[in-house]
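Here it is: the structure, laid out below.
Just one protein chain is left out here, and the rest sit where they should.
In this document, chain identifiers A, B and C correspond to the written order of the chains, with residue numbering beginning at 1 in each.
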Amino acid sequence: MGKESSTNKLKIINDPVYGFIKIPFPEIFDLVQDPRFQRLRRIRQGGLTHLVYPGANHTRFQHALGAMHLMGQAIEVIRSKGHPITDEEALAVTMAILLHDMGHGPFSHSLEYSLVKGIEHEEISLMFMEAFNREWQGGLDMTLAIFRDLYPKKFLHQLVSSQLDMDRLDYLKRDSYFTGVTEGVVGSDRIIKMLNVLDDNLVVDEKGIYSIEKFLVARRLMYWQVYLHKTVLSAEQLLVQTLSRARVLRRSGEPLFATPALDWFLLRPPDRPVAEDGDVFLEKFALLDDADILVSAKVWCDHPDTILRYLSRGLVHRNLFSVELRKAPFPKEQIDSLRRKAAEAFSIPLNDTEFLVVSDSISNNAYSEADDRIAIQDKHGRIRDITEASDMLNMEVLSKTVRKYFLCYPKNLASPTGK
Amino acid sequence: MGKESSTNKLKIINDPVYGFIKIPFPEIFDLVQDPRFQRLRRIRQGGLTHLVYPGANHTRFQHALGAMHLMGQAIEVIRSKGHPITDEEALAVTMAILLHDMGHGPFSHSLEYSLVKGIEHEEISLMFMEAFNREWQGGLDMTLAIFRDLYPKKFLHQLVSSQLDMDRLDYLKRDSYFTGVTEGVVGSDRIIKMLNVLDDNLVVDEKGIYSIEKFLVARRLMYWQVYLHKTVLSAEQLLVQTLSRARVLRRSGEPLFATPALDWFLLRPPDRPVAEDGDVFLEKFALLDDADILVSAKVWCDHPDTILRYLSRGLVHRNLFSVELRKAPFPKEQIDSLRRKAAEAFSIPLNDTEFLVVSDSISNNAYSEADDRIAIQDKHGRIRDITEASDMLNMEVLSKTVRKYFLCYPKNLASPTGK
Amino acid sequence: MGKESSTNKLKIINDPVYGFIKIPFPEIFDLVQDPRFQRLRRIRQGGLTHLVYPGANHTRFQHALGAMHLMGQAIEVIRSKGHPITDEEALAVTMAILLHDMGHGPFSHSLEYSLVKGIEHEEISLMFMEAFNREWQGGLDMTLAIFRDLYPKKFLHQLVSSQLDMDRLDYLKRDSYFTGVTEGVVGSDRIIKMLNVLDDNLVVDEKGIYSIEKFLVARRLMYWQVYLHKTVLSAEQLLVQTLSRARVLRRSGEPLFATPALDWFLLRPPDRPVAEDGDVFLEKFALLDDADILVSAKVWCDHPDTILRYLSRGLVHRNLFSVELRKAPFPKEQIDSLRRKAAEAFSIPLNDTEFLVVSDSISNNAYSEADDRIAIQDKHGRIRDITEASDMLNMEVLSKTVRKYFLCYPKNLASPTGK
Partner (left out) sequence: MGKESSTNKLKIINDPVYGFIKIPFPEIFDLVQDPRFQRLRRIRQGGLTHLVYPGANHTRFQHALGAMHLMGQAIEVIRSKGHPITDEEALAVTMAILLHDMGHGPFSHSLEYSLVKGIEHEEISLMFMEAFNREWQGGLDMTLAIFRDLYPKKFLHQLVSSQLDMDRLDYLKRDSYFTGVTEGVVGSDRIIKMLNVLDDNLVVDEKGIYSIEKFLVARRLMYWQVYLHKTVLSAEQLLVQTLSRARVLRRSGEPLFATPALDWFLLRPPDRPVAEDGDVFLEKFALLDDADILVSAKVWCDHPDTILRYLSRGLVHRNLFSVELRKAPFPKEQIDSLRRKAAEAFSIPLNDTEFLVVSDSISNNAYSEADDRIAIQDKHGRIRDITEASDMLNMEVLSKTVRKYFLCYPKNLASPTGK
């Protein structure tokens, strides 16, 4: 625990989204002060989204504080409806929401497709929580139980992780504020006021149904308009390929500038399970942020490898891939043709064009009918799933995973004569 | 035409929703100055909504100016996409949107169920436009053609009256601003930027599809959360019955305070066609505003008639009807039982309880598949209805008229012992 | 006390300025329900300001709830800084702020210059509080002590009435929101967070000094840009003269339409002390609202008296007086000349032109160095007046009363040939 007096730790922080955010417990202050948490200041919430929405430079640090702020509101509402939450539980669930995204690295989604393939951020978040718990001699035991959904009052877990958790309520509102896509604004205030608890589960009072409908539609809008925006997608693919190519070069022994933290990840064998690295993985991960990658890519702009040079320049100078989107997979012939053109245009072996011509798919469902449904409670205390309670939303569609296939390749390549 | 110089008439007006609104043509200034238009300053846009949302005191005057402001934006966007709109057309369509709601009386919906039963506000708006046209020697000919959809460029009519007209874009945004129901906020900016014209019809560019989805959902939310809010409904029924009872008394010769304008309407036989009164109707209508009704109801709070007294006090002191809502009609027995209780509690004949126990229905559909569909244009210029273009919205449901039945009756009446 | 259960009374109200406002005590709910308080729904906060800023239709009802909301925040902040406020005190001071403006009639400032000349609204507010106190058997004893500044914890009075009271913090923010004059926005959140108590007096923590400076400048801006806007001034003079002329006619026995409530005030001798009417005054006052005056003026538009007719039409059709402003009184010759022109143009006796040509003055000081200064507390607990603590504001100027003289007269009168 830090050295400042406890009341001094209850700081007030200016947040443009909510006005003022208060640190509610001294322990929270100590977590926020930790270098591993401070690192979130250097990781943009939206990865490369800012290349399309220049305002989107907000960080995971802000988001974590925002979600914590909403948790405070939710605790107050639920208590006021007669469902007790002890102070210890309040602290534990607040810690859980604060730390829930600790496992995100820089450009999270891109990284999960390159340097830390196969390792989910929740897993790393859990590793951080366990590390804190050891250092605090069990001070996060209840937090861990809540995070793992082993705590009897299930609604505490649902406040941290469910289709209506404080994480989503904050990030939709925040991303909306910083991108300027005002239509994504979510009435988090009103939704939180409608939260209730029934049989230890989080439910929504019936008159909140329209707000939930709007929340789901806003979320969908943000997905297609921001998170899966085709230009954002194209930028992320550029980054994925840049890092993949850099790793190939690094592991093959080519000289390559990299910050020490990034270098460790470039050298690490792809797909190695986290367990094998033990604490070293966590230590290195805690050192990595957006700047390591940006700075390295800048240096690679002059690297002798044609491919790495092309990809890095694209990223740094915002000269992105062309991108096409469709509902079905792209025909093999189209891809092969592009790869041949790329091989010729860049004078590289056909094999190496996998870094330049990329086809894959993305998917999204606005609402999942899986285990953690949004439950609507009518005034008689009866529960229905939002899919039944709402006569408006086509829940079949909302729940269905929408998959889109994309094809990325260097600009000008599609023209008859290539580059 | 007024006497000020033409450039002096291009005033700038402060509007909290859009910042600044500019009067775009001298002729518009003259219309705004007309006492018949100034009267809209004294008519609340939302009728009795302010009894539930205290901020909702905004007027039809503000709304008309706001819709005019959006029309200016739409004209600019459509022109910039290569579809010519002459200055004369711009003036005409701006006049049309400015005057489109002139036919609203005070507490419009309630009035249509009592004093001006059977007369739609569009009909009266048209009468006003024709009166202006006579006074201006044909200056509104094109405006009338657009308003009546007789003008070749159909999209001009659609900007004034369709499922995506400037009227709706303004009132949803404005009602949202003044009620504080922030979730109803509509991205009118973005929607207008997506407007386009194809074969003389208004269409929406494909990438505006999510904004349209959100617009329809926000509209639906505003309907159930604001316009058809059960307490608003209850207040409106109180007003309908107050005016109906007052008319019965007035026409039966009982002494009754009323402002001169209201008195004329109380005496006018119910259901008389407008045509019979000719210009007198319009003249009297132009004198009537919210204040006539509020002031008369205040005086009626001490009227000897038990029923009128009860209703007026309910309205003035905000002691509203109890209201129940359901999807099917209320059983006759329930209604009869309430009417018997009312007869006893108020010591009035059973017949007269029709003013106190009211059952009827309201309905709403968020989107109508009728003639003026929302047409989405893809990049190849192909048109689809939003119902096909959107995979998200359950358009079958959206298009289906939702009908709700309500039952209003004096508070306490439902208790076993009556009042 | 009302019949609903206590918890049912802790309603949440939508307010566009603050989001949600919670009724903090059951007793507050009962006061809000009272017809005398409900009447504030029918009195615009800004009088005739909406003739210049069409959005300014917000009511004293909203403002009273808003000031109550801020009071709740202030109580919480002061308690959190270690200064106890008992629940009884919290209720009492909340009642005081809720009722502080009860004594405002319709178009308050205009009325104080015509129908209720010489009676300040604070006096009437006090009469209402005393009436409630009698009805509630002493339930407002502490409220009255606080309102009259007889309560030992002086800061409670200062929260209700001082240069930094919740009244001002709300009305500046609210008027800014509804007029659309965004520059008047006051950081009430931040100011309240900086409030503290020293020796039973309200003080401001030192780091709030820039917020206070900005508050004073914003207040000044609102004064000159809104409250004392020359067109608003002109409209108010029109109203003052309309009512004055109507009273002369009514008291001289001429037939004159008026609502019963207004009629009582028209007949009441000018300048009679309130004490003489006793409870009747309060009862009649509680019946009067904006609508009585608007409706009567509408009827007077066809009155045979040339002057009343002219004035009423000006008011109803927004055909306002010409107005000139200057720093020195207008020369008698200019006024006399205008009055002669008016006599001729309107064919009325020279004496009667006092209703048409009006010269008077208005004044304002942004900050008064009188008894209730704004006290700044540094970290050592030392107190300085804001005039000393701020090196920025010219406090000499801020404190000096700025007086402006105005001259109002019928449009066109100044032209050589008169009307």
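The working rule: a residue touches a chain if its C-beta (ideal position, glycine included) is under 8 Å from a C-beta of that chain, and two chains touch if they have at least 3 such contacts.
All figures in this text were calculated on a predicted structure; none of them were measured in a lab.
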item: Residue, one of C:A218, C:L287, C:I307 or C:V358, that touches the chain absent here; value: C:A218
item: Among A:V295, A:L325 or A:I362, residue touching the chain not depicted; value: A:V295
item: Of C:E120, C:E135, C:E183 or C:D199, the residue in touch with the unshown chain; value: C:E183
item: Touch with the omitted chain, as defined above, among A:H317, A:R382 or A:R403; value: A:H317
item: Residue, one of B:H83, B:K193 or B:R309, that touches the chain absent here; value: B:K193
item: Interface with the unshown chain - residue positions in subunit B; value: 12, 19-20, 189, 193
item: Residue ranges of subunit C at the interface with the undisplayed chain; value: 182-183, 185-187, 190, 210-211, 213-214, 217-218, 220-221, 224-225, 366, 391-395, 397-398, 402
item: Sites on subunit A contacted by the missing partner chain, in the whole complex; value: 13-17, 19, 33, 35, 38, 41-42, 44, 50-51, 53-55, 57-59, 61-62, 65, 177-182, 257, 259-261, 287, 289-292, 294-295, 298-299, 316-318
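Everything below uses one rule, namely that only the chains that are shown with their structure count from here on.
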item: Same-site or different-site touching of subunit B by its copy subunit C, using the half cut; value: same
item: Subunit A on subunit B, rotation in degrees - Cα superposition, rounded to nearest 5; value: 180
item: Mean-CA-position distance for subunit C and subunit A (Å); value: 51
item: Sequence positions of subunit B contacting 2 or more other chains; value: 182
